[in-house]
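Heads up, one of the protein chains got dropped from this complex, but the rest are sitting where they should.
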Amino acid sequence: MSEPHGVREYLLAFADDEHLMGQQHTEWIGVAPFLEEDLAVSSIGQDELGHAALLYELVLDLEGVEATDLALDALAFDRPSHGYRCCHLVEYTTNDWAEALVRHWIYDTFEAMRWQLVAGSSLPKLASVARKALQEEAFHRRHADALLDKLLDAPEARDRILEALGAVYPLVEGLCEPVEGEAAAMSAGMAAASTADLLEPLHQAIEARFGRSDSIGSRTASLQNRQNRRTTRSADFDPLLQRMREVLDYDPGAVW
Amino acid sequence: MRVYEVFVKKDGRNEFRHVGALEAATDELALVLAREAYLRRAEGDRLWVVRRDHVVAAPGDFVDPNADKPHRHHDGAAVAARRMAARQSPG
Partner (left out) sequence: MARSWATMEDFEAFLDDGGLVEADDPMPDAYRQAVFAFIEMHANSELMGGLTERDWIPKTPGLRHKMAVLAKTQDEIGHGHLLYMVAADLGVKTRVEMLEDLFAGRSRFHNVFHYRAVTWGDQVAIAFLVDAAALISQQAVFKNCSYGPYKRILRRIIAEEGFHMRLGEDRMLRIAEGTDRQRLMFQESLNRWFWPALQLFGPDSESDDVLLRWHIKSERNEVLRDRWVQRFVPMLQSYGFTIPAPDMRWDAVTHRWDVGPIDWEPLKRTLAQGGPDSSRRIREAAGSWSRTAWVRAALSADLSDNGVADNCAGNGSTSTGGS
């Protein structure tokens, strides 16, 4: 596995996760539990899409392509589904707000760790994106924590949150699954450690946040097989991509 | 939820200004939610949220008598008239 290929795969996995996570947040506009929360979720979604755009730009840099909107969107939207490198957690489509909140907390906890790994990257642009992203992530986590602090204290809400954790939890392991070629990217100084190394700290963070509950009793080992190094998509992905591409497909080549 | 009043300060020159209110369950949520409700474009660099029921407000007519204290607003009219007269009659 050559270095540039590994770097590209590594960046693409990061970018695709951010892209799809941002996309999931956009589904809550206008229908979050209360108006103030609507505004907060929307901002977080914008931040994640922004991270995705910056990471896709780095991929285009690598390919020597100028990062115009058209080139960026071709990369973000115009790949066959097996060309995406996102994890199944961000593909998971739900209209259950407890699940959305739990995923938001888990994803952003993981994301902050992931940005830390590249804060000293040999790719100077990636290191500088990381500094900006880490500032934003501090807010994302503070938002999710402020809600969970209160909700986990209320019995009915606590039950719902833990039930949601049970639904989302089997997908957590896939979040930390590296792409093929990550080792090459690391040897090129891309990141300080493997994405896989984040699994243990993430588990500890989840337990510290939600407690040792039955929901997280059984770790599933099967997901890694199903994700196959992030090359296979879950059932939710194709409808989601189709939705994201609907207008683009209406008139390929058009600039909107 | 509780109502919080939101105050924002723009830069070194300006005072904190009341910009609106929001509802939140805790002080921490009030801060977090205020940022995206009132400072999405960094409309200020300082943020206060204050529980509405913690605001100590004077009754409406509390300040009224002080609207009629002309001796605290010396307008300098007599001095100005004297100067004007002096300028018009040189020597």
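Here the chain labels run A and B in written order, and each chain numbers its own residues starting at 1.
Definition applied: a residue touches a chain if its C-beta (ideal position, glycine included) is under 8 Å from a C-beta of that chain, and two chains touch if they have at least 3 such contacts.
What you see is a predicted model, and the numbers here were worked out from it, not measured in a lab.
J.: Even though one chain is hidden, which residues of subunit A still touch it in the full complex?
T.: 19, 23, 26-27, 29-39, 42-43, 45-46, 49-50, 52-53, 56, 69, 72-73, 76-77, 95-97, 147, 150-151, 153-154, 156-157, 160, 243-244, 246-248, 250-251, 253-256
J.: Spell out, residue by residue, where the missing chain touches subunit B.
T.: 1-3, 5, 18-23, 25, 29, 37, 40, 51-53, 55, 57, 59-61, 63-64, 67
Heads up, the rule we're going with is that only the chains that are shown with their structure count from here on.
J.: Indicate the whole-number Å distance between the mean C-alpha point of subunit A and the mean C-alpha point of subunit B.
T.: Using C-alpha averages as centres, the distance is 44 Å.
J.: Quick check: in the complex, which residue numbers of subunit A touch subunit B?
T.: 34, 36-37, 39-40, 42-43, 139, 142-143, 146-147, 149-150
J.: Over in the complex, which subunit B residues touch subunit A? Could you list them?
T.: Checking each residue of subunit B against subunit A gives 1, 22-26, 28-29, 32-33, 35-37, 40.
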